[in-house]
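Written out below as C-alpha cells is the structure these notes cover.
With one protein chain withheld, the remaining protein chains of the complex are depicted in position.
Entry: subunit A
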Amino acid sequence: MSNQKKRNFQIEAFKHRVVVDPKYAEKTWSILEHAIHEIYNHNASGLSFEELYRNAYNMVLHKFGEKLYSGLVATMTAHLKEISKSIEAAQGDLFLEELNRKWNDHNKALQMIRDILMYMDRTYIPNTHKTPVHELGLNLWRDNVIHSSKIQSRLLSMLLELVHRERTGEVIDRGLMRNIIKMLMDLGSSVYQEDFEKPFLEVSAEFYMGESQKFIECCDCGDYLKKADLRLNEEIERVTHYLDVKSEVKITNVVEKEMIANHMMRLVHMENSGLVNMLLDDKYEDLGRMYNLFRRVPNGLSTIRDVMTSHLREIGKQLVTDAEKLRDPVEFVQRLLDEKDKYDSIISQAFSNDKTFQNALNSSFEYFINLNNRSPEFISLYVDDKLRKGLKGVSEEDVEIILDKVMMLFRYLQEKDVFEKYYKQHLAKRLLSGKTVSDDAERSLIVKLKTECGYQFTSKLEGMFTDMKTSQDTMQGFYASHPELTDGPTLVVQVLTTGSWPTQPSITCNLPAEMSALCEKFRSYYLGTHTGRRLSWQTNMGTADIKATFGKGQKHELNVSTYQMCVLMLFNNADRLSYKEVEQATGIPASDLKRCLQSMACVKGKNVLRKEPMSKDIGEDDAFFVNDKFTSKFYKVKIGTVVAQKESEPEKQETRQRVEEDRKPQIEAAIVRIMKSRRVLDHNNIIAEVTKQLQSRFLANPTEIKKRIESLIERDFLERDNNDRKLYRYLA
C-alpha cells in the first residue's frame, strides 16, 4: 500500500443560501414605489395590503432597508412638490381650502404608507436612528409644502387676514381655520409658534394698540372697559374655537397689556367717568368690570386701591373738618356710617369682597376719624340719641345691626378713653332721667364694649346699672316702712356709688321745707340699713314734677329740674322776688341760677315766670313774678331737661384735661409693668413697648411717657444706668 494523504476536514460555516438578487431589490422597490404613487393618486383600493407589507418586509430583511427608506423619501418628496405646485396655483380664498384638502389627502396617504412600511418602522429605523415614517411624512410636508417659498408667507398672511376680518366683525370659516391651525400644531410646536403664533401675537398687539388708542379718545371709562371686556372674551373664544389652548394666556396677555395696562392711569383718572366718579355714583357694574379687568395686569388692583384710598381720605377729611357738618353730631356720625355702608356695598358687590380693599377702607376710616379730636364725643352722642329715641319701635335684630355699626366706628378711634369718658357722662344722664328706650339695647352695647376692650372698660358702667336697680329696691323698702308718707309728695331717690358715676362736684342748695324733711327721712332710713356710708345730695342732677295753678285758673303739670323746683316753690310764699332774694333763699350757684331763671322766664312756651325788665339776660337787679298769663297747649310742660349735648368749648377743655390727667397713672402703670419684667431697658424700647401696651385705649405721647419716666426716677422706682445714660433700671 502507498502513503495515504490525510485529508483535513474543513468544516465550513453553514451558509444560508438565499438568492439575493440585486435585481430583486430593485423589483421589489418598484412595486412599492408604484404603490405609493397609486396611494397618492387615490387609487389605493386596487392594492393588496398584505402583498405590499410582505415586500417591504423582505426588503428590510434582506438588508435593503436603506434603499427602501431613501426611496420613500425621494418618492414622497417628489409628490409633495407636485402638491405644492397645485396649492400655489389656487386663487384667493381657495388657497386655504386647497391646502386643507391636500393636507387631508397627505395624512391619509401617510397612514397607509406607514402601515405598509411598519416593519421598517419597527426595526430598521430604530436601529439606524432615522426618523420614523409618520414623522418623516410630516417633516417632508413641512419642508416641501408649508415652508416652500411660495406658500409660507401666503399662508401666514391669509391666516392673519382671516383673524383680522373676524375681529372687524365678519364671519369666517372657523372650521377651515381650525383644520389649518391644527395642521401647524401637528407639524410641531415650533412650526405653530414660528409660522403662526408669533406673528399672530405681534399683529394682534398692533391691532389692539390702535384699537385702544381709538377708543380711549372717544369713550368714557365705563364704555372703554366694556369694549375691552368684549375684546378679551372674544379672543378667549377664538382660542377655544380654532387655536392651540396654550395660546390663550399669550393672547390675553397681549390684550391686557395693550388695552388695559398701557392706559390704566388714564382710565382711572378720567374726568367725569373715572374711578372716583364710579365710586361716587355707585356704579357697581362698571366697578366690577374694572376690578376684573385690572386684576389681570400687574399693579392693576393696587392702582384701584390707591385711588380709592386717597379719595376716601379726602372726602373723609372734608367731612370731619367741615364746620357745617359738625354742628349736629348725630348727623355727622350718621354720615360716617352711611359712607361706610356705601363702601362696604361697593366692596362686596363690585370688588368681590377683596380683603385688601377692606383693609384699605378700614385704614382710611381710621385715618380721618381721628383727624377730628371730637369724634369720640360725637360717636357717644350718636349712641345717646339712638338709645334715647332713635331705636324706638325698631326690631331687636335691627337694633343689633345698628349697635354693631357703632362698635365698628368705635374700633377706629385712637382715643378710646375719651369715648369712655363721654359715654359714661351720657349714660349717667340717660339713666337718671329715665330716658332710655330699651334697657336690653343698653346692656347689649355694654357687652359689646366689654368684648372689645375687656372687663375694666365696662365694670364701672355696669356698676351704674346695678345702682339703678338697687335704688328701685331701696325706694320700695323705704315706702314700705313709711306708709304714712304715701299721701305727701313722692320722692324717688337714685343712690349712686361714687366710683362708678362720672364725678360731679356736689353742691347742695336749700330745698323747700316739704322736700328737705322727706329727704332727711330717707337719709336716716338708708343709713340705718347701710352703716358706714356717706350720702350727699346731688341737687344739680335731679328732676321734679309739680302741679301749678296760674292766675286764670290754668292748671299744668311742670316737669322741671330740682333747681327750678326750688325757685318755683319760693313763689308759694311771695308774689315778687328779686334775683338776690332768690339767690339767697335757694343757695344755688350763680351761673346755674341764671341759666335756671332764663329757662323759666325767657323762653317762649315755657315762661312760667315773668321778669322785669323783659331782657334776655339775667341781671342782679331783676325782679321775678309768676306769669299769671302763662298758657300752653299741653297740660304737661317740660321745662328742665338734663339732655346730653355737645359740650361747649370750656367744658370740652375741661374734659380733655381730665382725660389727660387720667392717662398719667395709666402710663406709669404700664412703665412699671414693663420694667418689672424686663429689669433693664433702653429709652427707645420703653417708649415703643408702652405705646404698644396702651394702644387699645389711646395713643400715648412720647413726651408724656418721658415725663412719667422722670417722675418714676424721682420716686425711686427707676434709675438711670451709671455707664449708659439711655438705659433704665428697675429698682425693686
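Just so we're on the same page, a residue touches a chain if its C-beta (ideal position, glycine included) is under 8 Å from a C-beta of that chain, and two chains touch if they have at least 3 such contacts; residues count from 1.
Criterion: contacts and distances are computed from a predicted model.
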Among "Histidine-containing phosphotransfer protein", "Defective in cullin neddylation protein", "ER membrane protein complex subunit 1" or "Ubiquitin-related modifier 1 homolog", go ahead and choose the protein name stored in UniProt for the chain not displayed.
"Defective in cullin neddylation protein"
Cross-chain touch to the chain not pictured, restricted to A:K257, A:K325, A:H683 or A:R729, is A:H683
Which subunit A residues touch the hidden chain?
682-684, 703, 706-707, 709-710, 713-714, 720, 725-726, 728
